[in-house]
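Removed from the display is one protein chain of the complex; every other protein chain stays in position.
Read from first to last, the chains carry the letters A and B; within each, the first residue is number 1.
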Amino acid sequence: MTAYRLASGGLIDRSNTIGFTFDGANLSGHAGDTLASALLANDRLLVGRSFKYHRPRGIVTAGSAEPNALVTIGTGARRDPNTKATVAELYDGLAATSQNRWPSLAFDIGAVNDRLSRFLSAGFYYKTFMWPAAFWEKVYEPLIRRAAGLGRTDLPRDPDGYEKSWAHCDLLVVGSGPAGLAAALVAARSGLRVILVEQDFALGGALLSETTKLDGEAPYIFSRHAIDELHGHPGVTLLPRTTVFGWYDDNVFGAVERVQKHSATIDAARPVERLWRIVAKHAILATGAEERPLVFGGNDRPGVMMASAASTYANRFGVAAGRSVAIFTNGSSGYRTAADLSARGVEIAALIDSRTDASDRAPDGVRVVRGGGIVDTKGRQRVRAVIADRGGFEEMIACDAVAMSGGWSPVIHLACQRGGRPVWSQALQAFLAPEVGDGLVMAGAAAGHYRLSECLDDGARKASAIVEALGRPVAGFERPVVGEEVDPSFTALWHVPGARSKAFVDFQNDVHGKDLGLALREGFGHVEHAKRYTTSGMATDQGKLGNVNAIGILAAMRGVSPAEVGTTTFRPFYTPVSFGALAGSSRDEHAMPVRRSPLHGWAARHGAVFIDAGLWYRSSWFPKAGEKTWRESVDREVRTVREHAGLCDVSTLGKIEVFGPDAAEFLNRLYCNPVLKLPVGKARYGLMLREDGMVYDDGTVSRLGETHFLVTTTTAMAAGVLSHMEFAAQALWPELRVRFLSVSDQWAQMSIAGPKARTILQAVVEDDLSNAAFPFLAAREVRLKGSLKARLFRISFSGELAYELAVPAGYGEAVADALMRAGEPQGLCAYGVEALNVLRIEKGHVTHAELDGRVTPDDAGLGRMMGTSKPDFIGKRLSTRFGLTAADRAQLVGLKALEADKDMRAGAHLLKDGAKPSTVNDQGWVSSVCFSPTLGTHIALAFLKSGRERYGEKIIVWDRLRGVETVAEVCDPVFVDPENRRLMA
Amino acid sequence: MASLISCPHCGVRPKEEFSIRGDATPVRPAPMASDEAWNDYVHVRANPRGRIREHWQHVAGCRRWLVVERDNFTHEVFSVTDAAAARGGAR
């Protein structure tokens, strides 16, 4: 038996003792305890230091509104900072540490802030850190950052797994107290798909700590029967340890389930937390009500807690809040706590009631001080007395705990997360949820029905209405007989007059009554301003406990009703959610799917170095033994292609097949160049514009049949071009009879380029590949020897005699292997995208390095492609704008470095020889660079003002970022074979 | 966390399955329409609060372009129709 554990009672398993540590001390509790109840039982009342003043703080609540008992649970990579001890389930081996204190909880240097508090009033950081301005970055900000925050996280990689799941139901019930259980029972019996969510590890809500009898038995017995029955309904899902943190569009609720947060040993096969997205046709919020603190001097002294929490600790956990408890109340709830504690043998030092005319009956022998109030408390790390004031007469009452009850506020947070504002109820002296439509209703205490019988009735009634709305017969619910119950009426008391020391409104953020007064005097009386100015209701707390009191105080000071002050905005998350849960399984390779080409295995066998290209992994170069740098490999690959032949994987290009009687007309409107007259069996280079006249993407168009085309896109724009085509076909010209399909994944495609390409390919292909039979730009189905069908295109990116061969993806590796074997005597090599890039720069072909969205066809030297006589195509109209045809536009040129040992970098700017670098002197930019093994020098593609008139000019390639300046000569962008002899060979 | 769009072809889906292009109101002008008409179509967009019509594509589903009529303040969705049908297309 520990210091404050009662001899009997509670729903804990006293036969099951659990060991845990707090700040290194070995302690024990029982199964069924929370960390908070176990700490209280061990006389560990002091659990934290407050945020600003570092005042010692104790446990205040028994639930998720806890402002003080924020601890770090776990060690190393499994540290969870800012965990509420009041909801943390106790488990064997739990290691908790306190926060925001140094060097220890009992002796904390930061507590000096409390002595300096008159310099740390509300808004102090807006005033104090204003000058000198230069101090901000170097002194103030680091200082504030070090002081800010409560717990600290750790940097090691989180070793645990997380999961995200979708769930669907007819009815979501949030909260498993009397209203929630009654609602779930009615819905389940009526055959609805029901999800019942409870943030506690035990289902039952208030029934677990309630003493009013149901059918003559303790109410938790009723809850157990109800839960057993719910388990038996196939359409019911029960989710304990799950917090609904947000209500989103279309009645989707976000919830986080703590799957393995109550165990020291983690089963790696399962997630530690699961994030649920629950799509609910209807939802009932049976979230209960939160008891409000009283704002009196010294109300933050450890040992001062909510009266309902004192009842819960006694009734559910068998723990006494103190040995002699003073109760301070403005309503009936204080009397209920007095009865609960008395019944368990706890002494009541006094019951101080702020009301003068109350008729509530205190337990026999309890002294009641009517019309009184607490103005101060004594003690440092635990309260030892209170100063009570009645009509100017003060007395000191010795006690070691204070239970306070300031009335009740329905928990309406979720219902207000989508813009609905809470509605002030004068009768209940509380904010109620607004009407938010059919999808979500409040029930029980959350709807302002506090009596147990009302909660049960209301839950059943709200569920019945939903069953009816869904057109189902309503099953019966016979409410159990409710014993003598308490009507928790109260008379609002926003703050207790005559406070002799700080009277806290927001414990977590150290906001006291005077701070709100200061905010109002300084012009920050609007509730949203007051929140930011004082920090009341910020951080992990979000005003769960203190907000209504803050609003009441502001209202009283402004002389208006709380309705007029209103509340601050409610937003998700109701309680903090870990980043791990939000990310779910989307980390590492699961965050972004990896796409591998059908030739990946072939490339890997030839030693390819791979590079990320969007989601794709592409073979970048193929180092051979003895090659020390990537440049050596790339130079060799380029030379081999130019002299012999090379094979490159081009499978990642987008491929779209287009069908239909209007396919040609459709493509004619899509590309800026003419497509209508493209003969069957031929390919053509195609350029797509955006509607603003700039180049969007390029590729090839092949006509496979009269009404059947195949178009290719760049790898990067494959998805975008498909969407663009779908938009044009569906939204712009739905009258055109055209259909298309992305076939990118069906085909493994390889480019065979170089003077020996035909010889090599002919060894594998059945059809005649002679120039006459298969000329430049031929495109058609061919048969490979051994009878596999393939598609062959005589197109070239490298400027060499080249073909692209496409075979069904699964055959890609086998065909590539066959080509490599056939090409071996011819000197064929595998080459990657780096060599491909060098080859196309040498040939002056553009890619998206050039086509960056600012470039017209004419800028890229492709102006003659424009089918200006076509009646319409995307981009036609705006491509004739004055600005797009101006003579001084930057035009594609080639650059040859004049200093052999100096390279150029993409992104560099161009300057006239001798000109100072400036925006005015800027002549253009470099888009692509490489070392050309063919020319033996560094070359580049660049855009230069009126560039085509400036061949031969010397220009400065100026790269301030990397500190490189190179002299280059402007030239034609086609460095290799401008007459296309190789291409046509 | 979620918004649900009811695709006329696929049923209720989360917004993550869609990509949004923007205002669905402008109609592509005739090729020889005035400079002003083309400038408006390509460059000018109102940014109203309230009820709007937008082009959404169901990229992870049926890949159809849809016209979603919704309130950009309350997020209420009034209707979702196929863009081709909205243009009176032949499908």
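Everything below uses one rule, namely that a residue touches a chain if its C-beta (ideal position, glycine included) is under 8 Å from a C-beta of that chain, and two chains touch if they have at least 3 such contacts.
By definition in this document, contacts and distances are computed from a predicted model.
Missing chain, UniProt name from the options "ABC transporter periplasmic protein", "Peptide/nickel transport system permease protein", "Sarcosine oxidase subunit gamma" or "(2Fe-2S)-binding protein": "Sarcosine oxidase subunit gamma". Of the candidate positions A:368, A:711 or A:815, contact with the hidden chain is made by A:815. Checked against the full complex, the one of A:23, A:347, A:522 or A:657 touching the unshown chain is A:657.
Screening A:590, A:954 or A:981 against the full complex identifies A:590 as the residue touching the chain left out. What subunit A contributes to its contact with the hidden chain is residues 161, 163-168, 193, 269-271, 277, 279, 585-586, 589-590, 592-598, 601, 616, 657, 659-660, 708, 737-741, 743-747, 763-764, 784-786, 788, 808-811, 813-815, 818, 821-822.
Mapped onto subunit B, contacts with the missing chain fall at residues 2, 9-14, 16-17, 58-64, 82, 90-91.
Assume only the chains that are shown with their structure count from here on.
Computed from the mean C-alpha positions, the centre of subunit A lies at a distance of 26 Å from the centre of subunit B. Residue ranges on subunit A touching subunit B, taken from their complex, read 246, 248-250, 252, 254, 277, 279, 418-419, 572, 691-692, 723, 726-727, 730-732, 734-735, 737, 871-872, 876-878.
Subunit B contributes residues 1-4, 12, 14, 19, 21, 24, 28-29, 31-33, 38, 41-43, 55, 57, 59, 63-65, 74-75, 77, 82-84, 87-91 to its touches with subunit A in the complex.
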